[in-house]
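A single protein chain has been removed from this complex, and every other one stays in its place.
Note that the chains take the letters A and B in the order they are written out, and that residue 1 is the start of every chain.
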Amino acid sequence: MSKRTTGGLMAVLAFAGVSLSAGAQDPRMTPKLDNPSKAAVQAIVDSAKAQGVPTDPLLDKVKEGLARGADNAHIVAVVRNLSVELANAQRVLGANASADEIKAGAYALHAGVPAVELGKLKKESGRLRSLANAFTVMADIVSRGVPVGTATNAIRSLVGAGAKDKDINDFQQKVKVDIDQGAPPAAAAETRAKPAPVKPEDRE
Amino acid sequence: MEMIVEELQRPVVLDASFERRVMVRVRRFHAQNRARRGKLARVAASITHHPAWTAAIAASLVAVTTFGIMNGRLRTPAVSGAAIEPTRFVLVAPTAQSVSVVGDFNNWGLGDSALVATSNHGVWSVTAQVPAGVHRYAFVVNGKDWRADPTAPRSPGDDFGMPSSALVVEEGSK
Partner (left out) sequence: MLGLEGMESSDAELVTGVLGGDVNAYSTLVSRYRDRYARYAVHMLGNREDAEEALQDAFTRAYRSLARCEEPERFGAWLFRILVNRCRTSGARRMRRSQTFVHDEGALLNASEEHPAEQTMWREEIERAVGELSADQREAFLLKYVEDLGYDEMSEITGVGVSALKMRVMRACDRLRVLLKEVHSG
């Protein structure tokens, strides 16, 4: 384990310890991992670190679990599951992927997007394009009921057509509103992803 | 055309000495730079005892700071090196007594780090300095009711039985 990671984990654990003494009036402010859970989390973080998987999301997940009052065993299980998803995301996204893309990719996997689809999109989009936002929106629309195939096709067509993150966010908002108004999720995503007419200067 | 591209995409492997040659240049520059910094430090140490120099340096520091603020957002580097971007969180909750924001960027509210929103006739808002990157967050209403941001993408990592939202902060996006 590197000094940095050890420091990060110790900070999380120490933080919880400080809260124990400082926040007696609020149960949410008194979270603490027991020693076996600390050891289990540390082993997961060590393993992730050894694979080059970003470890900050794992530490954030511990904090989230503590803040939400989850029991220790549950926190450890969730952190372990996330470490697997981060490793899978990193494997399919390749060495060019940023930590943010891996994190967003892991959450897209969690939502049910197949790993191979993330890899395809990354390969098609080139190394300079960050897909963190695209993966986030993909996960969102899948969680709103858009079938996985429809969601991945929609995002791929948007990214392939050169859509910026702002355009992809607009797409997400429109799909959300359509679904909230009663549209079938698949139809909403398919319709909203249709490309705009080609501008004359692009027809060369 | 595919055959041409396939051929051109074949890897080119450099010999092992390449890395060594680059690092020779890098170490030489590093050594020169360290020597230069040492010299500057010695010069600085010699002038700090001179009142006129001290006053001049203090004046220039004030000028640099003021210039930074006057020319737009003052960015503070995060520990990770990511820029910090001001980000506004808004929740409409007319009957709420209190609203706070917790997420990856503030230790999920542990140790009293939650961001407390203020109400404008039930429209609660707070602006936070959030590092560029992918984050998850939630609103906590009345200290116990966890809510996702209805205007933001959902985060699928609803592992602890309470909803959360996803936030992608781009550098210079706000």
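Simple rule for what comes next: a contact is a pair of C-beta atoms (placed from the backbone, for glycine too) under 8 Å apart; a residue touches a chain by one contact, two chains touch by 3 or more.
Everything quoted here is computed from the prediction, not taken from an experiment.
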item	value
Given A:Ser130, A:Ser143 or A:Gln172, the one touching the chain that is not displayed	A:Ser130
Candidate in contact with the missing chain, chosen from A:Ser37, A:Asn72 or A:Gln90	A:Gln90
For chain B, residues in touch with the removed chain	1, 3-5, 7-14, 18-19, 21-23, 25-27, 29-30, 80-83, 132, 171
Interface with the undisplayed chain - residues on chain A	2, 4, 49-52, 54, 90-100, 119, 123-130, 162, 201-202, 204
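By our rule, only the chains that are shown with their structure count from here on.
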item	value
Inter-centroid spacing, chain B versus chain A (mean Cα positions, whole Å)	18
For the chain A and chain B complex, residues of the former touching the latter	15-16, 18-19, 22-23, 26, 28-29, 31, 56-57, 60-61, 63-68, 70, 74, 78, 81-82, 99-100, 103-104, 107-108, 110-112, 132-133, 136-137, 139-140, 142-144, 165, 172-173
In the complex, chain B residues that touch chain A	80, 102, 104, 107-112, 133-134, 136, 143-144, 146, 151, 153-157, 159-162, 164, 166, 168, 170
